[in-house]
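Only a single protein chain was left out; the remaining protein chains are all shown in position.
Entry: chain A
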Amino acid sequence: MTLTEYDLTERLRSLDPSPEPTLSQGDRRHLDETLLRITTATVEAPTRRPRRRRLAVGAFGVLSVAAVAATLVVSINSPSQAPVSNFALSAKGALASYTTTPVPVPPSAADRNACGTASSEHGNTSTEAVLTSEQRGDFRAMMFADGDTHTAFCIVAGDSALWISNAEYLSTAPPEDLQLEPAPSADEITTDLGRMDSPSDEFGIITSMSGRAGDDVTSVTLALHDGRVVDASVNNGSWSAWWPSTIDAAVDADFPDRTTYTTVDGVEHDGPAFGG
């Protein structure tokens, strides 16, 4: 027996679990409620800075009628996917070992494989794809480039990847095909921020920031609302940092108050700000 393309398509169509194109009364009610909630309660992106930057914000759904968790992503002048790094970890135990200053570590094959195994694409990550690689206490974090200017971020503890942001961009591209978004001027940085609330109270919140760093940038530092100062890893024209928070944090409580970076001449610059 041979199947025509039409037969195959029709048989696949029979598997569609949602074939009905019209909305039910309940769907229409949810449509109206959602639109109202989105357009009246969503945090707006700051627009006063013309500099190219991206921001991703996670917000627990206190504003939601259904008290749902929501992640808000803000993008300004950016057509590409924000390398949001959102993950939840236990707020106790090993998380206590976190340090605000990272130690650079070589990206081990075991860690790269752990990230690849946990990713949606089962990517075979290469050393060349790793832009930054650092350790903070028991946690090792890596930012990966892919073949289309996206980045993925992965944190490993023990032999397991605990969370991966943009896992679909964990690179399977050969080293020669890796691409980064355009570099900023030598004395500038670009900034991305991500955060996601865990659906469970037993987990905390992790926030990360990353971006491109100009050739003259030697360090990036983030001053958080709660007084913590987090040093970023800077490598390969990129930078990244992450820090733990708690589920009780306000929507933007752990956004950096101030992002600064230092250039080779020793001058400290203000980077793109978040949270107003």
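The criterion applied here is as follows: contacts are C-beta pairs under 8 Å (C-beta built on N, C-alpha and C of every residue); 3 or more make two chains touch, one makes a residue touch a chain; residues count from 1.
What we mean here is this: contacts and distances are computed from a predicted model.
Chemist: Would you mind picking the UniProt name of the chain not drawn here, from "Putative 2-oxoglutarate oxidoreductase, delta subunit", "Ferredoxin", "RNA polymerase subunit sigma" or "TetR/AcrR family transcriptional repressor of nem operon"?
Modeler: "RNA polymerase subunit sigma"
Chemist: For the chain that's not shown, point to the residue among A:R112, A:R136 or A:H150 touching it.
Modeler: Touching the chain that is not displayed is residue A:H150.
Chemist: So one chain is hidden, and I want to know which residue out of A:L8, A:A186 or A:V267 touches that hidden chain in the complete assembly.
Modeler: A:L8
Chemist: Can you list where chain A touches the absent chain?
Modeler: Where chain A meets the chain not shown: residues 1-3, 5, 8-9, 11-23, 27, 30-31, 34-35, 37-39, 42-45, 61, 64, 66, 68-79, 81, 84, 86-88, 118-120, 122, 148, 150, 160-169, 196, 199.
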